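Heads up, one of the protein chains got dropped from this complex, but the rest are sitting where they should.
Chain lettering (A, B and C) follows the sequence in which the chains are written, and residue indices restart at 1 in each chain.
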Amino acid sequence: MIVVMKPEASSQAISNVISRIEADGYKAHLSQGEQHTIVGVVGESPTPLREENYSSMESVEKVVRITAPYKLASRHFHPIDTQVPLNGSQMGGNKVLIIAGPCSVESREQIIEIACEMREAGATALRGGAFKPRTSPYSFQGHGEKALQWMAEARERTGLPIVTEVMDTAQVEMVCQYADVLQIGARNMQNFSLLNKVGESQHTILLKRGMSSTVEDLLMSAEYVLSHGNNRVMLCERGIRTFEKATRNTFDVNSIPVLKALTHLPVIADPSHGTGYSEYVIPIARAAVAAGADGVIVEVHPEPEKAYSDGRQSLRYDAFRSMVSQIQRIAAAVDRTA
Amino acid sequence: MIVVMKPEASSQAISNVISRIEADGYKAHLSQGEQHTIVGVVGESPTPLREENYSSMESVEKVVRITAPYKLASRHFHPIDTQVPLNGSQMGGNKVLIIAGPCSVESREQIIEIACEMREAGATALRGGAFKPRTSPYSFQGHGEKALQWMAEARERTGLPIVTEVMDTAQVEMVCQYADVLQIGARNMQNFSLLNKVGESQHTILLKRGMSSTVEDLLMSAEYVLSHGNNRVMLCERGIRTFEKATRNTFDVNSIPVLKALTHLPVIADPSHGTGYSEYVIPIARAAVAAGADGVIVEVHPEPEKAYSDGRQSLRYDAFRSMVSQIQRIAAAVDRTA
Amino acid sequence: MIVVMKPEASSQAISNVISRIEADGYKAHLSQGEQHTIVGVVGESPTPLREENYSSMESVEKVVRITAPYKLASRHFHPIDTQVPLNGSQMGGNKVLIIAGPCSVESREQIIEIACEMREAGATALRGGAFKPRTSPYSFQGHGEKALQWMAEARERTGLPIVTEVMDTAQVEMVCQYADVLQIGARNMQNFSLLNKVGESQHTILLKRGMSSTVEDLLMSAEYVLSHGNNRVMLCERGIRTFEKATRNTFDVNSIPVLKALTHLPVIADPSHGTGYSEYVIPIARAAVAAGADGVIVEVHPEPEKAYSDGRQSLRYDAFRSMVSQIQRIAAAVDRTA
Partner (left out) sequence: MIVVMKPEASSQAISNVISRIEADGYKAHLSQGEQHTIVGVVGESPTPLREENYSSMESVEKVVRITAPYKLASRHFHPIDTQVPLNGSQMGGNKVLIIAGPCSVESREQIIEIACEMREAGATALRGGAFKPRTSPYSFQGHGEKALQWMAEARERTGLPIVTEVMDTAQVEMVCQYADVLQIGARNMQNFSLLNKVGESQHTILLKRGMSSTVEDLLMSAEYVLSHGNNRVMLCERGIRTFEKATRNTFDVNSIPVLKALTHLPVIADPSHGTGYSEYVIPIARAAVAAGADGVIVEVHPEPEKAYSDGRQSLRYDAFRSMVSQIQRIAAAVDRTA
């Protein structure tokens, strides 16, 4: 950490900063610049440094953090890729994995039919919403536990593991009885109670990036889960909120190589939410794999115009099959399989 | 709702849209434009209209919603201002109310001392965090229930009602035993499980706008609470996330008159989070009141450089007192009191 | 165009809207919804419709545009891909073309050396800045016309056409004497005087998206150029400004399939500005081609740490050669060449 003093800082103000650093158990290292005195904080101490304690001191202009605020998620401390087992494959391994299914589980028949189609077409896991976070209290909120039972039945029939969202700490235990992967939705990425709870669960976690969260925020949320000794965490880019209105969200393809550089965790892409329109899902799925994504998660529905939710961004079966074969070609072009 | 067909839409595609509208219990009204056929949906029906079911139909270019998606929060349906009782005053009445206190409750002594100062200086209610949502799992997470007990003691001493954040459905019942106002933090604005739970509680709610939420999203979240028959809801603008880096967030002052136009609920401003720097809190508090805010919530700490959290944006006592008198002058200039 | 009246609109207010529509030479088509009266504007007239004239009328809630505001740039009116000739190839044809070179032309030797390397490595055209738009008046502003002469010499030696930015109407004529392609930089995307001037020039134009411009804004700026009968326009996605700080800009990969759907003009990608870091340029170049980009423009420098500008995002020669071969593989995976 570096403390930059204001040009007019008195020697007393500088002394106060140094005293504070020493009280926290670190050493202060002074540099006198043209205008500014700069105080470096070096050494180690059991007391964590709180930037704000320094930035709110008298005559401090700003405080610059040098070290990343996450440790367990950091590639610097864990240089080797973490691989998360999924249906006999490894998310984060050489093979690009595909997770697919409807936005909402609408009926027993629906989810079983889709599961069969998805397995046939090459999906590794089945997604489906039992509890749906909906902007409106008047929208369909999901079939709840019944939907989880139907998904479990679909798993029995197809062997596909189940990926489903958990929205609340009170649901975690119950959802764990059915789900193979707990999804933390974008709106809950900074629901820290929930992150702690799913961290404790030791279940595999699919953590979606919040729509206004930075890559660093996402890694800090992953750190919550990892801090419980649960390192089966997949990160998911699903688009951020910007001024652009032509798409539902702006898929931040940059985040893929950035995350691969900063963390050892696998990174997957959600081009359904990342675009909001079924006609753009396939090109963005290709782009994500070309950029280095370890997997793709997409919404599929046999009749999107009848879907209870997210119909506009759901692929039909034939489009899904086409996407799989296009992803295979792109994967091969970056020396991977799919 | 209006369905705009693509220029090349066949008459079959248009018929399909009409049939769907009729199946949903509405009437279709056709207009033939220069390029586009437009199908208006009119009448009433028990079946709610799902935009996506139409937007994902063949040859539909776009679907335009006409009516606001919220009803209970809408000024159209409830033209008269809702006033929320707070310590003998009314949030949403003529008087501009001030809620103040530390970011975190750090100790029994701290919160009692601050409460006394705040009452003295003219605050209507005391804020303080017992459960803190922190980006890092390594940061101070709050003293929990103990902090709530200390706040209750501070209330006994000062008469100031307590405003405190609840982060999780599992905490709601317990927090309700101590708190007068439940705060829903920005990161939980779309935690719909929590919104339902606090709606059921019938406690007064202070709902903060999410940092990437639109005004409409905020009103939809309020609708969740209101749909449980709980209409004691105060909305809070606390800054949104933008590209600007000179401040922690961008305080969206526009949202104040916009919300006053769209909803009957009281609107308060948080210039502490809205700016992130104590030196900008007072001018932005003035601006918020000038724009029509019904109240202000600010962070205060006797020694910001020693605060456990948010020290950089906390006012000292003397600055707080100055803010109160400046707000009184601005309030008078818009024919209100403070 | 559709005019949505406020729920409380009087019949007089509705009549006024209808009269205005008729005065503009169109026909009004009324629909009575549950809450709102909706007035559709149909027919044709020489008077263009001004949305704001209607939206500012009494009791009008909002005005919804149905037709895209651009015509010449629209794929609807020009379904066939426009191909822009470049060095014997076609931008917008099957082959993915690569434009490369330094951010600034620093010396005669530098640009000639780089040009030779680029041609060798497979570039189709040479980019280089003679006039540099710099945030700071104290930064290097380019060598001006001298740099253009050096580029012309580099073209003679290599056969590579020259792509260079023109910043001001007063420069257009002079720059046209040297350049094969006039680049309009992101900061000038809505410099309408400049767009008119380069439109008149009939030179090939590379139009970069402004950092806070929507896709529709970009197409409207293209429309300025096209309205002068100059249809040799390439559009360039180069990243937009968002809250994310891990990269210089957020490369909006969605815009590639969106633009390919909305317009017939070729679309190229600038992963150098789109990321700001050389280590992310190649994965994003791959992603852009996978998403459907017709070409890529990148910054290359033999010694980035000595570059006068944009060193941090410039590829070294060996990285550039690697990028070319990676793009070739991705292009093949989407049935194109490179």
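FYI, a residue touches a chain if its C-beta (ideal position, glycine included) is under 8 Å from a C-beta of that chain, and two chains touch if they have at least 3 such contacts.
As the structure is a prediction and not an experimental result, all values here were calculated from the model.
Student: Just one of A:140, A:243 or A:317 touches the chain that is missing; which is it?
Tutor: Touches the omitted chain: A:243.
Student: Which of B:181, B:284 or B:324 sits in contact with the chain that's absent?
Tutor: Once the missing chain is taken into account, the touching residue is B:284.
Student: Touching the hidden chain in the full complex, which residues of subunit A are there? Just list them.
Tutor: Here the touching residues of subunit A are 2, 4, 7, 29, 31-36, 38, 40-44, 64, 66-67, 76, 241-243, 245.
Student: In terms of residues, what is the contact footprint of the unshown chain on subunit C?
Tutor: 20, 48, 50, 52-58, 69-70, 133-139, 141, 167-171, 187-188, 190-194, 196, 210-212, 217, 220, 223-224, 227, 241, 278, 304-312, 314
Student: Go through subunit B and note every residue touching the omitted chain.
Tutor: Residues of subunit B in touch with the missing chain: 212, 214-216, 240, 242-247, 250-258, 261-262, 274-275, 279-280, 283-284, 286-292, 326, 329-330, 332-334.
Rule of thumb we're sticking to: only the chains that are shown with their structure count from here on.
Student: Between subunit A and subunit C, tell me the centre distance in angstrom, where each centre is the average of that chain's C-alpha atoms.
Tutor: Comparing mean C-alpha positions, subunit C is 31 Å from subunit A.
Student: Distance-wise, how many Å sit between the C-alpha centres of subunit B and subunit C, to the nearest whole number?
Tutor: 38
Student: Show the residues in subunit C shared as contacts by 2 or more other chains, in ascending order.
Tutor: Touching at least two other chains: 242-243, 245.
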